[in-house]
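One chain of protein is taken out of this complex; the other chains stay put.
Which chain is which? They are A and B, in the order written, and residues in each are numbered from 1.
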Amino acid sequence: MAPISQERSRSRWRILDVVAAAVVTIGAIAYLADVLALRWGLNVAYISASYPGYLKAAWISVYVTTISYVLGMGIGFALGWVRSTQARPLVKVLAARRSEAASATAADGGRSDRLFLGTLMLYGFKYYVHRAADAYVAIIRGTPLLVQIVFVWSAVIVYFPRLDPLLQGLLSGIIALTANTGGYQSEIFRAGIHTVHSGQVEAARAMGLSRWGAMRYVVLPQAIRLVIPPLTNEYIGLLKASSLLIAVGSIAELTTYGRFEAFHTAHVFEAFALVSGIYLLITVPASKLIEWVERRFRVPGLGIQAPRTARV
Amino acid sequence: MIRVEDLEKHFGPLHVLRGISLEVQKGEVLVIIGPSGSGKSTLLRCINLLIEPDSGRVFLDGVQVNRRDIRPEWVRQQVGMVFQSFNLFAHLTALENVTLGPIRVLGNDPKVAEAEGRKLLARVGLADKWNVYPAQLSGGQQQRVAIARALAMNPKAMLFDEPTSALDPEYIREVLDVMAALARDGMTMIVVTHEMGFAGTVAKRILFMDAGRIIEEGSPEEIFQHPQQERTRTFVGKILR
Partner (left out) sequence: MAAIVATPTRSSSFPLGLSRFAIRGAEMALGAVLFIILLEYVLQFDALDPVLWNLYLPVFLSGIVTTLRYLGIILPLSAAIGFAVGWARISRLRTISWPLTVYVDFFRGVPPIIIVIFAGILGPSLLPSRFRSEEIGILIGAVALALHSGAYQSEIFRAGFMSVPRGQLEAAQSLGMTRGKAMAYVVLPQALRLSIPPLSNEFAVVVKDTSLLAIIGAFDLFGSSNIFTAQVLLTPGNQLSWIFVVWTGVALVYFLMTFSLTELLNAIDRRYHVKGLEAVTV
């Protein structure tokens, strides 16, 4: 076979493959839609009449998500910072200090003792702040968001019983989502700061920068570039997680609205299609865009693998 | 024992092999030199059918092997290959790397394969590393295990694709020594390399390839001392400074 015709047959296979793939994909979707529409009836009139209501509910979802996200970012950054400081092993620090104290002359014996105690206390304090932050994040990541939401809601109901139920719900929802995203975002920030931190702070200080200066001019600019993709992923994740506010019931976000409509108009499948459709319309293009940006601007070896962001 | 006639290969618009023909006798060591991108690696992979040529014929012991009715796996059992990046199986120890082929492909008894494997590791000078994982070995040691792994299949011939190009200089010697010993023991070898010292002492014939074609072939003296073609002269001049 002449080489050219072989190549042509290979690209012919590719075209066939692409066409078959398109046919199978679209065919499967069409078949599924047809079956579902036939069985449950696709009431297009309902969809075209009521979709504004869904869009409004979607807007509330976005609204609540954004507030919690921004508030959570403050928590996340603070916690991430705290957790990125490395605590040298307690015993090494103590040994160093004790040997310093031993070699000091008797004249300033009192001072070095106080120094020792001071280090112990400061170290202890820093260490426990670090551990407390760790504990917070571990709890957020180890418990379901539903449990977190209901917990906060219970606290709000018990301690603010005279508040309007809608406000109670809104407050609990935002607090719970904020706490949740704060935990996950702290992981992102911690990873970002840590990735840049090693070595470069030393180099910066060797150049004469202070520790804060090193942070400001060396670590943070790089860290910011590193954390943007996972942070945007986290926003999308939080938007999906906001669907769990259905547990509160008094916030008219998209999922609550959808389930309400489904039960009260018996147009179950249409409600499902609308709700899924809207979520997909927001999340899929956004995710693809982030993936594309990540791939395009990726520097091999530089990047953080943040853990699975909040889904539940 | 290995013969190749009029090999052609395209990768999309790239014409990588433009009618390559060569022949290697049993026990002969053939070295292929040439600039990068000249198609040397592709040629090797066509011989053991890792790559299917667009046209042309590959013969092993007089039998054409690039045919639909011959399984490429069978061909690859007869011809071993050593890669530039070693490609040792990272999840297996050195001995397990060596015995995987005999046990799973040839169906040999594991105990027998193990004994043979230890002998082979000793032959390449790594008897004591049988239980070590590739990540714990130096580059030179990994490549020697790779050679042992290929030898474990009892191949009729061995292909070497720039076996020392990825090695730190201090490890090149040990690998070349193993290869030279193999040649002395009568193995048929086709070696793509930049190591001119090895080519000069061990090779019986040298092939110079450029841009998908064989430009010149001859004995080491002929190629290094009296290159006929202009391009050969330029290349050899650059390499042998």
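General observations
Simple rule for what comes next: a residue touches a chain if its C-beta (ideal position, glycine included) is under 8 Å from a C-beta of that chain, and two chains touch if they have at least 3 such contacts.
Just so it is clear, the model here is predicted, and its values are computed rather than measured.
Note on the undisplayed chain: of the listed residues A:Leu55, A:Ile139, A:Leu166 or A:Met207, the one touching it is A:Ile139. Here one chain is not drawn; of A:Val150, A:Leu163, A:Ile228 or A:Ala252, the residue touching it is A:Val150. Among the residues A:Leu55, A:Val70 or A:Leu280, only A:Leu280 touches the chain that is left out of the figure. Think of the hidden chain as still there; on chain A it touches residues 17-18, 20-22, 24-25, 28-29, 36, 39-40, 89-92, 94-95, 98, 120, 124, 127-128, 131, 135, 138-139, 141-148, 150-151, 154-155, 158, 240-241, 243-244, 246-247, 255, 258-259, 262, 268-269, 272, 275-276, 279-280, 283-284, 287, 294, 298, 303, 305, 307-308, 311-312.
Where chain B meets the missing chain, the touching residues are 48, 50, 73-74, 76-77, 80-81, 83, 85, 87-91, 100-101, 104-105, 133-136, 146, 149-150, 153.
The rule is simple: only the chains that are shown with their structure count from here on.
Chain B has its Cα centroid 50 Å from the Cα centroid of chain A.
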